[in-house]
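Please find one structure pasted underneath; my questions will follow.
One protein chain is absent from this view; the other protein chains keep their places.
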Amino acid sequence: MVGGSVVEAALTILLDGLQFSSYLFIVSAGLTIIFGVMKILNVAHGSFYAWGAYTAAFFIGKFSDMGLPDAMGFLIIIAAAIIVGVILGFIIEQGILKYMYHRDEVLIVLATFGLFLVLEDIILIAFGTDPYFAYQPMALLDAVEMGGIVRDVYGLTLIGVAALVAVGCWWLLNKTKWGTLLKAVIFDREVGIAMGINVPLVYTLTFIGGAILGGLGGAYIAPTISVAPGLGTEVIVLSFAVVVVGGMGSIAGAAIGSLIIGILRAIAVHELPQVELFVVFAVMAVVLVFRPEGLFAPAKPRKI
Amino acid sequence: MQNNPPILEVRDLLKTFGAVVAAKDINVDISKGEVVGIIGANGAGKTCFVNMVTGYLAPTEGSIKFEGKELIGLETRKITHAGISRSFQVSQVFHSMTVSENLMIALAIANNKGAQALSLMDTPELRRQLDGVLDRYKLEDHKDSTVSALAQGVRKLLDIAMAVVSKPRILLLDEPTSGISVEEKFDFMDIVMGALKEDGVTVLFVEHDMEIVARYVNRVLAFYQGEIIADMPPKKALADKKVQEFVIGKEHHKKKK
Partner (left out) sequence: MFNDKTAKFILLAGLVLCIGGAFAPNWIVNQFMFGFARALAILGLMVLWRTGLVSFGHAFYFGLGAYAVAILDIELGVTDVFLRLLAGAVVAGTAGFLVGFIMRNYRDIFFAMLNTAISMVLFGIVVKTESLGSTDGFAISMSTILGFAPESKYPLFVIITLIGLTSALLVNFYLKTTVGKLTTAIRDNEIRVEYLGFSVAHAIHLKYTISTILAGGAGALMAMSLGQVDPESMINWTVSGELVFVTILSGPGNVIAPFIGSLVFEVLRTYAFELAPQAWQLIMGATFLTIIFFVPGGIWSLLEKLGGKKNAK
């Protein structure tokens, strides 16, 4: 049954890759929307992810201890993402970033790095350093056999959630009045203002929306991992790699970037574990060198 | 003046952007010491010509020789080294620095080529040169002002002063008087042209203002749709039918709008 095991291995890699791509996409979609609209490369996005994961894990555990049904976990995940996104997004945008829009892009990156450090420690203070395990939603859904391999159903639903996010973003941008306004602001801020769009409000809502996606990525992945310090540190550089590869500010780019990086990493994990991290950042570096605007963003002329 | 061997020889210059022809069949010889006015309506190819001579745009075809040396393929800074300099329609200066600092940078780059760039910038010799430039371009009063706080006219003077510190043999000025008030324009041009004449620089300048053209140039190149339609002394050019129709008429029309 050599042939069978090859197929099984390939299927495993494919599904692992898709799952990994899915969570990368959810997080990166938030990052890229914020960049596209506000031209902010938000390092603190890693913290939204970590906060989402911690908040979800904490309450899933609490509710389970209280004897509430495990199915509540899914509600908690969504609620955690929204609460984290709205609260942190609002405070950060209104409290800090609002005052920086006229400043240098690089300086704003630095400010979000400062925020990242602050938020990382508030997590430790709020949740402590011991890891959280919120396996209940995953246990609830059980496992399924497909093509000779056994997979957690929960992990597979992650792919569905990512697809929903992708379709949702597409629908919002292309089929709603809001999307038209947003695209005007993305195209040119001044044009947006001239059209009478309330740009500050668009910024606030965009930032909150992006933050919710960051939180959702963390909240949804929480049941599958041990939620421990340092979560945000890893995910933020991975998301950077995704948006750089796909093209910063593009949702489609984030999707394709996630797929490339997710599947490459899955192949590496199974076939050549030594290059697991290397391959992600090597792809990022190569894309930056040969196509700095990303693979799927239209190439723009360089300043000089 | 026609007996001088040309220092700039332009042959069969062509520039296209896709289907758009920005320059075509451009053949010009410029002699040392000439002051040439380049006129033409917007989009006639004037700035495109300046950009090609200074290496900012690569022509699609043709040749530009300066003192017998082919310029095409050289980067802008190599053309500066060769002895051609330019000013800009919108002044290109260091806006967060003072006038003196702007000029010091320009002087230091002009004086310290290659490995000399690793020698100290602020030398007494350079300060002496700085005073000379400030004096000739009437910039003393503004020397410690930050550029972003200066009036348009002063910025333009600085822009031109920075272009000449490399002691070019040819200077191209792109609309030197645009953005300068009617009252100031002759004073401004007197300062600039006086300083340039002293140095014996050959000048080509793009200009919309026919009063300026009539007063300062001794030869006119009129551009229309990327081609030179007239190459003659200013008096003749301004009276020329074609020039009147395609250049001055359009200018007039534009002003009315």
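So that you can tell them apart, the chains are marked A and B in the order they are listed, and the count of residues begins at 1 in each.
Assume contacts are C-beta pairs under 8 Å (C-beta built on N, C-alpha and C of every residue); 3 or more make two chains touch, one makes a residue touch a chain.
Every value quoted in this text rests on a predicted model; they were computed, and no experiment measured them.
Only one of A:66, A:125 or A:150 touches the absent chain when the whole complex is considered: A:125.
Taking the complete complex into account, B:76 is the one of B:31, B:60 or B:76 that touches the chain left out.
For chain B, the residues in touch with the chain missing from this view are 54, 75-77, 80-81, 85-86, 92-97, 104-106, 108-110, 112-113, 116-122, 162-163, 166. Touch with the hidden chain on the side of chain A covers residues 41, 43, 96, 99, 104-107, 109-111, 113-122, 124-125, 129, 233, 237, 240-241, 244, 273-282, 284-285, 288-289, 292, 302-304.
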